[in-house]
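I have placed the structure first, in the form of structure tokens, so that the comments after it can refer back to it.
Complex shown without one protein chain; remaining protein chains in place.
So, chain A:
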Amino acid sequence: MIEVENLTKKFGSKTAVDDLSFSVKKGEVLGFLGPNGAGKSTTMRMVTGFIPPTSGSIRVCGVSVVQDPMGAKRHIGYLPESAPLYNDMTVIGFLNFGAEIRGLSGSAKKDSVEKAIETCFLQSVANQSIDTLSKGYRHRTCLAQSLLHDPDVLILDEPTDGLDPNQKHEVRQLIRRLGEDKAILFSTHILEEVEAACTRAVIVDRGKIVVDGTPAELIAKSGTGSLTDLFRQVTTLDTASSATSEDAA
């Protein structure tokens, strides 16, 4: 469903994503791990067609994101990192807008909005103005907007960031459930989420994939049975990377 080949993104002389290749099939939940600034968000923004890649190819449901962005975007539901929303709208008003933009109308629109509200537990705040919502509800509203058109591919950038432990648990359950018939790519730096929600995980460091495998394989690879140890072994500290760049300069 998602096929990424030799994806590279350069901002000026800085390489944010370096020759990345991976694929996510239907029924798979791929966890995207890595330190801050490893290129996770940049990769996701390219897959969703928000920013163009410097080179490489991205296909979503067989449609090239670079050549036919409109066609590819129809298959994708996307939750951006900061869960941006239109603060002047109500939750239901915003979801209606999202459904209309996805080309839904009449009873199809009504049903999809109702279903998204139900899936993300937003009934109690449906008529509330978005700027009065707590962080958990904001996140779930933005997640609901990504599910409106029942997309084949879901791209979720840190879907559990800023949620309390109960909400984190619910969102992981939801990702797992949705992953049964969709292809999901989600990023996180909470390692326990890999075991809780993913069927496969990759660790990205400085724009490159350094580890790829099922959660069980990753744990085996660590040698100590701890994902944290593996994560620390394969990724570079941001203090270390700044030291090397000073050396280079």
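By definition in this document, a contact is a pair of C-beta atoms (placed from the backbone, for glycine too) under 8 Å apart; a residue touches a chain by one contact, two chains touch by 3 or more; residues count from 1.
Criterion: contacts and distances are computed from a predicted model.
Enquirer: For the complex's missing chain, which UniProt name, "Cytochrome c oxidase subunit IV", "ABC transporter permease subunit", "4Fe-4S dicluster domain-containing protein" or "NADH-quinone oxidoreductase subunit N"?
Expert: "ABC transporter permease subunit"
Enquirer: Among the options A:Lys73, A:Lys168, A:Lys182 or A:Arg200, which residue touches the chain absent from this view?
Expert: Reading the full complex, the residue touching the unseen chain is A:Lys73.
Enquirer: Of the residues A:Arg102, A:Lys182 or A:Arg200, which one touches the chain left out of the display?
Expert: Checking each option in A:Arg102, A:Lys182 or A:Arg200, the one touching the absent chain turns out to be A:Arg102.
Enquirer: Which candidate, A:Asn6, A:Ser23, A:Gln67 or A:Asn87, sits in contact with the chain we can't see?
Expert: Answer from the full complex: A:Asn87 touches the omitted chain.
Enquirer: With respect to the chain omitted from the figure, which of A:Gly49, A:Gly179 or A:Gly207 is a touching residue?
Expert: Touching the chain that is not displayed is residue A:Gly49.
Enquirer: Over the whole complex, note the residues of chain A touching the chain we left out.
Expert: Within chain A, the residues that touch the unshown chain are 45, 48-52, 70-71, 73-74, 76, 78, 80, 82, 84-89, 93, 97, 100-103, 145.
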